[in-house]
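Every protein chain of the complex appears in place save one, which is left out.
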Amino acid sequence: MHEEAIMDVAHLGHLELMTPKTDESLAFFRDVLGMTESGRVGNSVYLRGWDDYERYSLKLTAADAPSLGHAAFRARSPQALARRVEALKRSGAGVGWVENELGHGPAYQFHDPDGHLIEIYYETEWYEPPPDLRPALKNQAQRFPARGVNVRRLDHFNCLAADVKANREFFQKTLGFRLTEQIVLDSGIEAGMWLTCTNKSYDFAYTLEAHGVRGRFHHITYALDSREEVLRAADIFLENGVPIETGPHKHAVQQTFFLYVFEPGGHRVEVANAGARLVLAPDWKPIVWTEAERLKGQAWGLKTIESFHTHGTPPLPGERSP
Amino acid sequence: MHEEAIMDVAHLGHLELMTPKTDESLAFFRDVLGMTESGRVGNSVYLRGWDDYERYSLKLTAADAPSLGHAAFRARSPQALARRVEALKRSGAGVGWVENELGHGPAYQFHDPDGHLIEIYYETEWYEPPPDLRPALKNQAQRFPARGVNVRRLDHFNCLAADVKANREFFQKTLGFRLTEQIVLDSGIEAGMWLTCTNKSYDFAYTLEAHGVRGRFHHITYALDSREEVLRAADIFLENGVPIETGPHKHAVQQTFFLYVFEPGGHRVEVANAGARLVLAPDWKPIVWTEAERLKGQAWGLKTIESFHTHGTPPLPGERSP
Amino acid sequence: MHEEAIMDVAHLGHLELMTPKTDESLAFFRDVLGMTESGRVGNSVYLRGWDDYERYSLKLTAADAPSLGHAAFRARSPQALARRVEALKRSGAGVGWVENELGHGPAYQFHDPDGHLIEIYYETEWYEPPPDLRPALKNQAQRFPARGVNVRRLDHFNCLAADVKANREFFQKTLGFRLTEQIVLDSGIEAGMWLTCTNKSYDFAYTLEAHGVRGRFHHITYALDSREEVLRAADIFLENGVPIETGPHKHAVQQTFFLYVFEPGGHRVEVANAGARLVLAPDWKPIVWTEAERLKGQAWGLKTIESFHTHGTPPLPGERSP
Partner (left out) sequence: MHEEAIMDVAHLGHLELMTPKTDESLAFFRDVLGMTESGRVGNSVYLRGWDDYERYSLKLTAADAPSLGHAAFRARSPQALARRVEALKRSGAGVGWVENELGHGPAYQFHDPDGHLIEIYYETEWYEPPPDLRPALKNQAQRFPARGVNVRRLDHFNCLAADVKANREFFQKTLGFRLTEQIVLDSGIEAGMWLTCTNKSYDFAYTLEAHGVRGRFHHITYALDSREEVLRAADIFLENGVPIETGPHKHAVQQTFFLYVFEPGGHRVEVANAGARLVLAPDWKPIVWTEAERLKGQAWGLKTIESFHTHGTPPLPGERSP
């Protein structure tokens, strides 16, 4: 691929999550996760971690059922945005431009092969904290909230896809993402892929949808500064009656120290820490995990919980909420 | 600047440190820091942290006095290397190609305006651990040593320079580094600059040389996974009689959680943790610290120790070793 | 000494701190330290850490100047209380019984040789959290607040004394405290003593008053669960404009990982962690630190800040507030 493509996407910018329980979801993200409300338009509320440099990293929108509204990536430059839009148009995936969204400039929307709505934009609004949220150190986006879990910044998201390989190739070819790890079953079917456009070892992941539906969402992840903070988050979730799905434990894949819970709207939410792990090699050789290795469970032996393979949003017809 | 330049350097690769006490320095890096010896040629020993993906990140070479042998950056691709070499030749800073170095391909050497020797290369040898150092998880370069401080990977280095601004501009223009933070005195003189070519908030720093000499080295830094590990490192340094200069504490600049010690050869060595802090914005606006802010000391109020402004390697004539 | 005396005092129960800035002090302890208000009588407010099993561990009382109101120890049993009161009466230090205090039964008050007011009681009110503060786990006194520093429980206090030795002997003889560490100057003068009645390595300390005044208070300390939490506390103090005196760092004496700040009323407040350190030996041999060792500074080399030797509450005439 042309060198430029590899660098044209700068980072994951934000997610829009649809929720049927707006007040409860907002309370979860603001009071339990410790996020800050930084905007409100129509039936959407915008939220941010204290280290997100843009105005927000989460748009929470009222809806009948939980689902991914869209995911958004920021391009590296206006030229990079133009190049990627051109490539997206050529690919046939393009939907069109969206303007007048709070906090960022024109965004070009498209569908990945599984049908998730994604967008890419360049112009953005840097967060300007109000006086009571100004940080003591000027190299920090916002004052540390000292409330709840205190999530630092959006880290990654995970979607389900019926054809992981097709989605992987789409993101690699049209957007220049790099594959760092993947799971390939004995049948040759790809069961998971982790892609990055930064030095983080992944900015998003797609794992296998086993239920013949399309466009489902698996989880959103916020970064914490240490494994100890993930453990403390577990204490806080317990105190707040937040259903913990699994963790804290360490994934073998990507070695992320994870904790998965369900927010009131039904979405799976992860808080995680990767220590000082980065992928610095420009020619990183993707790690391929086999079916047998996947069956071994997580890094320290925890068996992967069944719901992790089946629950997504929107839930399947008749599926019970967690 | 042309977009390509910004992405042509992939990351810091390794440092060569000259030491007058080869055995003691080796023992420090191997037994106290927990690094692994991964090569030996002539009077040089090569060492690595457990997460360095290349064969080594430190070359320790016998010499009469401690100094920086050279610092080495890895280019993103052969084309990127060619582009940067061309720019370096044009700048007049070029020294020439070095071949046959252990662990990497041809490297083009040059001097920064202060006279430090730097090189850039692309071809590299990925570390292949011997059987007893194979990790349990295949996405890890080497087994976790569980010995001493267990430094994870090379993080950054710091040089002194009589003209910080000239060096900053040189690295920005010829190599595409981005400035994330700097200190500018009331006189307009730049007293410090932090540059990056990755999503780390800096890959190296230059601070002001106050003694009219050139080419001096300030410190090398290895990354640890948590602040708790930096604290434990302090315990281990204390037990091993390693002189601690200052820390653990948190820098206001870059918010690094730092600990500085002196290795037996005389070099300042830092172990540090940055939590989940990354610079993701492609258009990051450099943070400028004033003289008054610098005088306020470190983040939590620790006054900057005098030796931090004066000691470098080689030491000044007549300077006592720490 | 008779065996009983050694076990008659069970633990430190609470402190009363007088403050000239009641609203600001209350805001500090409640909003920044994360304590919970658990009572209010007259011009006193009662506060607790989330793991204090009694109703409160801090009584904050309005006054013209900051000082220690009193410190209170809980006896192991009614018989133990009676024995200690008898010993206190014999010693001539007794003041008399206090009744009708919120949260505990009759307390016998006395003065230590330096004039601090201390009391001992047995009957106590176990904290009963209101519904919204009930913990998820029934073996915990109160819900984890997830607000500010989240101090866990009262750990110890420190007073100044003109004659440390006289105070040490008083507490050992009349109350059965055990000496675990002390500082003895070359002159033979005792400059510090750390006493315990539990398996904690100290429940309070007295250090040398250098200014010819009596009855001054040095600091109150709340325990946190990890060194990482002490570091995070430093971040939170910085964000809240709380003056940090010194730390985080590790004391050589007792190896406490400390952080000292000043609350708005003028008192020095410490948050600290001791890891898994306990004194289990019933015949522990006191550690004696010399004047030379004391001059070496803290464990990792930090020089002891001058104010640590001079500032106490009430402040000296003409002393500036921190």
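Chains: A, B and C, in written order; residue numbering restarts at 1 for each.
Going forward, a contact is a pair of C-beta atoms (placed from the backbone, for glycine too) under 8 Å apart; a residue touches a chain by one contact, two chains touch by 3 or more.
What you see is a predicted model; the values in this text were computed from it and never measured.
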Selected from B:Val98, B:Leu137, B:Leu185 or B:Leu208 as touching the chain missing from the view: B:Leu137
Touch with the omitted chain, as defined above, among A:Gly92, A:Pro131, A:Gly241 or A:Gly301: A:Gly301
Of A:Leu88, A:Ala162 or A:Leu231, the one touching the omitted chain in the full complex: A:Leu231
Selected from C:Gln140, C:Gln172 or C:Thr304 as touching the chain missing from the view: C:Gln140
Candidates B:Ser226, B:Gln298 or B:Thr313 - the one touching the absent chain: B:Ser226
Touch residues of subunit C, complete complex, unshown partner: 3-4, 7, 10-11, 51, 53, 74-77, 79-80, 126, 137-140, 152-153, 155, 181, 198-200, 223-228, 252-255, 273-278, 280-283, 285, 287, 289, 293, 299
Subunit A residues touching the omitted chain (full complex): 226-228, 231, 234-235, 237-238, 244-250, 257, 299-302
In subunit B, positions touching the absent partner: 34, 135-137, 143-144, 146-149, 226, 228-229, 235-236, 238-239, 241
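Just so we're on the same page, only the chains that are shown with their structure count from here on.
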Rounded Å distance, subunit A centre to subunit C centre (Cα mean): 46
Numbers and ranges of subunit A residues touching at least 2 other chains: 137, 226, 228
